[in-house]
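Yeah, one chain of the complex is gone here, protein chain that is, but the others are all in their spots.
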Amino acid sequence: MFDTVYPQLIGLCTGALLLTSALLVWRHSLLASIRLLSVQGFALAALVAVIGLEEGEAEVIIVSVLVLLVKGMALPWVLAHETRATTRTDEAPRLNPTAGLLTVALLTILSYVVASRLLSGDTSISAHAAPIGLAMVLIGFLLLVTRRQAGSQLIGFLVLDNGIATVAFLTSGGVPLFLELGISLDVLLVVVILYVFAGRMRNKFGNTDIDQLRKLHD
Amino acid sequence: MIPAIAVALLQLVLFVLLSPLLIGVIRQVRARLEGRAGAGVWQPWRDVRKLVAKDPVRAADSSWMLAAGPVTLLVSSLLLCVLLPLVGTLPLPLVPSDLFVIVSIMLIGVVALALVGLDAGTAFGGMGSSRHMTVAALVEPTLLLAVYALSIPAGTSTLSLIVETRLQNPAVIISPVSLLAMVALAIAIMAETSRLPIDNPSTHLELTMLHEAMVLEASGRDLAWLELGSWLKLAALLGLLGNLILPWGVLTEFTVAGVLVGLAAVTAKILLLGALLSVGEVFLAKVRLFRVPELLAGSFALALLAVTASYLVA
Amino acid sequence: MTPVEAGMLGQVALLAAAVAAALLVPARWRSRVGGILCTLLAAAGVVTGVIALSGGQGSLTIPAALPMDPLVLSPDRLGGLVMVVVSAVGVLASLFGIGSARVASASRTAWASMAVFLFGMQLVPAATDVVSFLLLWEIMTLGSTALLLAHHATRGTVASALVWYSAMSQLSFFFVLAGFAVLAGATGDTGFAALATLDPASWQAGLAFVLLLLGFGGKAELVPLHVWVPRVLPEAPGHVAAAMSGAMVNIGVYGALLVCVRLLPNGPAWWGVLIMVLGGVSALYGILQASVASNLKVLLAYSTTENMGLVFLGLGASVLLRRDHATGAADAALLAALLLMVSHAAFKATLFLGAGAVARSTREMNLDRLGGLGGRMPWTAGAFGAAALGAAALPVTSGFVAEWMLLQALVHGSRVGGEVVSVTASVAMPLAVAVIALTAGLALLTFVKAYGIAFLARPRSEKAKQAREVPLIMRIPLVIGAILVIGLGLLPGPLAEALASAVGPAFTPDVRTIGLAGVDARGIDVVLDPATVVAIAALVLVPVLAAILVSARRHPTRVSPLPWAGGGSRLRPRMQYTATSYAEPLVRVFDDVLRPTRDVEVTHVGESRYLVERVHVEQSVSDVIETRFYRPVLGLAQRFGILARRAQNGSIHRYLSYSFVALLVVLIVVSL
């Protein structure tokens, strides 16, 4: 029974990951982005859980719960809490959304081409889905490059991290528990620190537009 | 062949009867959500009957297009009702429900409407026509790509076969390809039928109009054909969407019971989707005109992602 | 003597007669005699082509004075097809010319060069070797240049357009020459049969392919060699523009077909990708420029770039898919390219003739000042409308059948039996579908604008108000063109069979006629029968019409003197939407590509800054490729020229010393 739906479930989870990444490029509002990021965390957790069920490993299931807690709930909560305190939550990205979305589509095609060259012999379901992880990494980079506000750059960073995690889970059948634990906590720490910094900077300079921070070194 | 023609004829009759009811339901649901009593679900029927019974007025400078355009729109919408797999998927001989044929038949109606808008020779008509065509031009890639993505599991661009494939293999419906494509398709259909958030069908401000601005000069039966044509298009496209999301109940082999089930199923799907559309519209505001392309580009990117995803997670 | 030989000899004889008549007949009769002879010349081309297309053989041998093999003209089926298409447009253009040619257009040079132009164009597809191909190609190019020159060489804009045209056609010629030279060098012969023995995978074949693609693409008005089109065609009278844009571009397509079907079939995948990219970019760029153009002829000229782009897209897809062994889809794509070529010839010729008719009766090509011509010129409006439907690829026209076939080929191309054929194809096909869909959508807008603004609504200027229908002799070709556009769309089955036979025997697309002259492409298992769709539409229309008749008897229409238009009482025709305002939303959407320049000038009333006396808004869209690519290149060339001038100061000693140095260099190189 599970074998027949397994490819569908993997497809569904990776599809949700891709969709949320694309929507993240589309939306400007920081709060909406955070909500989408939370959805993405849930999708990632579901993906891990599906892989765990297929392989029957309790360790992977635990990892999925961990992913759910950290990426689906804790990180978005921290971000949302910090964002609500600010006044400016809209982003005016350097790339207009139309061009951004088309770039997303092209990046996805690119990652498909690259992955099909790299994994040409592998025909398993998870290898088929791996390009989505790669696409997420690229989309994360795109967000990092095109966003001005520090807050939304952080979101780009998190998408990048989610992408790496997706690739890791799909190609190796799961990262060891400790490693995942370590990475997740690291990410949490980094985000919290960055966010606190961003908050301080906002209090000090009024905004966190990265372009304007260049003046700092003068 | 005979059953297929019979089903096509039934679809035609059903949709002519059903489409004003669909608009009635949409308006009624909206009225109830706004705390009003509403005019009843049969009101669009009364409107059409009355419009046909009036003496149309046309300006001296307008041409035959003002009379021919509405009829063209109506016929193109009626053809959609004949060709789309709505009640059943029995293929008509020689005219399969080919995606590209159907889209271009629909575009004939779009063009007829745009020309009616221009024929009026007024600023508002031209404005509506221009916006309408811009939206149509940007929607077409989404529409074709979305159905291209849906056609991949079926291996054909014939819509009736796509619906049949989904019926036989429901797992296809929740696949990411299908989900992305359905979202894109839904946005494209909203744009194509001038609903919120692209256009506000109940606006009175000329400067915010898309669809309404083109029909400002039409009256009497001309207006009736325009209205009926637009309603039929909405009903047919919602029916297609319904059959793609929930293919159950569609007639695949001709039996009398099957026909009845098919009729009931498509009626239920369309009215349900109409009610959902109406509820959704209460929560939406019209998008600024110059952000509409953004929305359409978004849906286009989703459709492109859907096609790409079909290679990623086949 | 076979019929084909007789036909070709007849064309030579008619050319001589037409040139003689153009030079000898007095001005009063020149247009009539010259036009009839040109029509006969083109008609002879149609007959010859039809015979060759149906398998007729025959060759015309011209003994060359040069020490080489005699030139042999012998059209095969593909050549016959192109000959038919080109000559049919020639017939329409010549007929139209009888009525429309006046003053400059009826000069000796004009009619003589028209005959030469038609002759060269009709016989290029009959060439069987490189030398005769290039010779006829040059005859065609020189004929068209002289034709343009004859018209109004006095106007400054024409002069600059002609410079662009000559430069671009010589550039194309250079590329074609170089490409053929590479091929001939690799095989040691100039006959097409000998060239076809070259292995497509060799580097010579690759180099020759790129050169030939550039050359033929230039003639087919592809980006970036299209820059002459929007300058030249608006200056040419309607029938000349129709012959150039409806017929001459097909010679470019023929060249590409010659390379991809006859000489070097089964080329590598990158050829297909290259052609597709060139075609896709041309299609998008062409239609974007067309959709924002306000001059009717500029709009049509850019739309040619779009259509040729689609033809090349189909051709490229067929090369790519054949490599990937998706033969059915590859055949369908090739067929689609041919269908597009044929239908484009029909509708573009009709559109340009329609524009010529409008120009004759209004002396105005700016859509912003036209309007309301539908009632004043009903025949022109009808023919232009039918052709515009074809250009917008709407049913039931030939343009629709072609675009349908192309899309079907692409959709069925990326997978065969559910298996992905190749990574390249799986990326290229969806992108191509997206490009075609966007192109089709914009084409729709473009032609709604062209027809709606020019022929519907109220006249926007006095000239448009006083327009009258053109004389009968000009209406005939318009109506024939419109009938062709619709007729070819209703009979795709026989047409596709004829086209499939033309690409044989190298490829054998499997198409049959089905139903009421519908087409059944068996390779990809799709059918289309437009006549049945029309029949269904007619059946559906019956009850609607009955309802209208009943309602119309009881409730007659009342005519009100003015449109309502918001109730304003000072309603002038100038308040209508114009072509420029119609395209405004699109200009905003594609701001980044079109780079429009806007100029807003507000004049305030003297006493107050809050009261505005007048607002002057000017917006223009320039050709980005011209300003961003050619201008810098030309600037560079000019700087180089200045340097070169310094080297050439007229001193005989300096020239002699150059020769001396050159001699020394040669001697040293030889001795090494």
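The chains carry the letters A, B and C, assigned in the order they are written, with residues numbered from 1 in each.
The working rule: a contact is a pair of C-beta atoms (placed from the backbone, for glycine too) under 8 Å apart; a residue touches a chain by one contact, two chains touch by 3 or more.
Simple rule for what comes next: contacts and distances are computed from a predicted model.
Enquirer: Choose one: "Carbon monoxide dehydrogenase", "Molybdopterin synthase sulfur carrier subunit", "Oxidoreductase" or "Multicomponent Na+:H+ antiporter subunit F". The correct choice is the protein name in UniProt for the chain not shown.
Expert: The missing chain's protein name, per its UniProt entry, is "Oxidoreductase".
Enquirer: Since one chain is left out of the picture, which of the remaining chains does it touch in the full complex?
Expert: Taking every chain of the complex into account, the missing one touches B, C.
Enquirer: Return the single residue from B:Pro56, B:Pro96 or B:Gly229 that touches the missing chain.
Expert: B:Pro56
Enquirer: Using the touch definition from the top, which of B:Ala31, B:Ala171 or B:Ala275 touches the missing chain?
Expert: Missing-chain contact among the listed residues: B:Ala31.
Enquirer: Among B:Asp61, B:Glu140 or B:Glu217, which one touches the chain that has been omitted from the display?
Expert: For the chain that is not drawn, the touching residue is B:Glu217.
Enquirer: With the missing chain put back, which residues of subunit B would touch it? List them for me.
Expert: Residue positions of subunit B that touch the missing chain: 31-40, 43, 46-47, 49-50, 53-57, 203-204, 206, 209, 212, 215-220, 223, 282-283.
Enquirer: Footprint of the hidden chain on subunit C, which residues?
Expert: Given the touch definition above, subunit C has residues 558, 560, 562, 564, 567-569 touching the missing chain.
Basically, only the chains that are shown with their structure count from here on.
Enquirer: Using the touch rule from the top, point out the two chains with the most contacting C-beta pairs.
Expert: B-C
Enquirer: Among all chains, whose Cα centre is located farthest from the one for subunit A?
Expert: Result for max centroid distance from subunit A is chain C.
Enquirer: How big is the gap, in whole Å, between where the Cα atoms of subunit B centre and where those of subunit C centre?
Expert: Inter-chain centre distance comes to 35 Å.
Enquirer: Distance between subunit A and subunit C based on Cα centroids, please, to the nearest Å.
Expert: Distance between chain centres: 49 Å.
Enquirer: Going by the touch rule set out above, which residues of subunit B reach two or more other chains?
Expert: Within subunit B, the residues that touch at least two other chains are 293, 300, 304, 308, 311, 314.
Enquirer: Can you list the subunit A residues in contact with two or more other chains?
Expert: Correct list: 109, 112, 116.
Enquirer: In the complex, go through subunit B and note every residue touching subunit A.
Expert: Subunit B reaches subunit A through residues 171, 174-177, 179-180, 183, 293-294, 297-298, 300-302, 304-305, 308-309, 311-314.
Enquirer: Please output the residues of subunit A touching subunit C within their complex, sorted ascending.
Expert: Of all residues in subunit A, those touching subunit C are 99, 109, 112-113, 116-117.
Enquirer: So in the complex, which bits of subunit C are touching subunit B?
Expert: Of all residues in subunit C, those touching subunit B are 291, 371-372, 374-375, 392-395, 400, 403-404, 407-408, 411-412, 415, 418, 420, 426, 430, 433-434, 437-438, 440-442, 444-445, 448-449, 451-453, 456-458, 514-516, 518, 525-529, 532-533, 536-537, 540-541, 544-545, 547-548, 551-552, 554-566, 571, 573, 575-578, 581-586, 588-589.
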